[in-house]
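One protein chain omitted, others in place.
== chain A ==
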């Protein structure tokens, strides 16, 4: 009982009142305007398909892996995309280890819906042999630090990881043409996934007074706000998903306003993700080039030795 009291994070009455009164004059505790997003930093790991996103204090890591599995019966020609979330107690003492909490399930579902329903990842191209082998793409999202608005940060991490992920190339062989040969990355260049568009999740917070609307709420604001809505839109202005779970009701007019704001933000975030991926890809290509001269020079020498030996 006492241990739980010490672990649960709480906001003081002073902070709650201050956040509300400051918002009345359009001031937020981190000095932002109500419709301003926090700074996003996207980093990539050394391996393909791993990303780390920092959104202010929030820190999320995304890892994409793939495996050859048997497809679902009803969809023999489609690959599988699944999302797993990991809320470490290190990020927030209120996250319990082991069992995923309500927030963890909701977060996974929002991102899953955004990616799947909008068909942003081409699952048909993941089919290797209809009914037998398809690629199952697994996205692991690790929350490393909770500074609020985990959904948006995790969504960006998932997209960045998907864009840099490469699956090994494979072909059919064997006597009956039914055997799958997976080519190691040294022999054939691994293939990137086909991502048609980037569904960007943008979260809004509503405060008891319906006219107050903020974008990208922080941890403290999340504790005070009375309603939350996540809209997933892409840079073309298509709405991929909307999540409004509980809390205060929101009039239609406000939802339309949110969608307009979200579309504008999505354009910027899409651009930022693409730029980061571009930088990563060039770096990756450069790494490849650097490795070649050493290997060729060795080969040349071997050949010379051989010819001398002859």
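What we mean here is this: a residue touches a chain if its C-beta (ideal position, glycine included) is under 8 Å from a C-beta of that chain, and two chains touch if they have at least 3 such contacts; residues count from 1.
By our rule, contacts and distances are computed from a predicted model.
Engineer: Mind telling me which option in "Ribosomal RNA-processing protein 40", "Mitochondrial import inner membrane translocase subunit", "General transcription factor IIF subunit 2" or "Protein kinase domain-containing protein" is what UniProt lists for the chain we can't see?
Structural biologist: "Ribosomal RNA-processing protein 40"
Engineer: Taking the full complex into account, what residues of chain A touch the chain not shown?
Structural biologist: 2, 5-6, 10-18, 21-22, 25, 27-31
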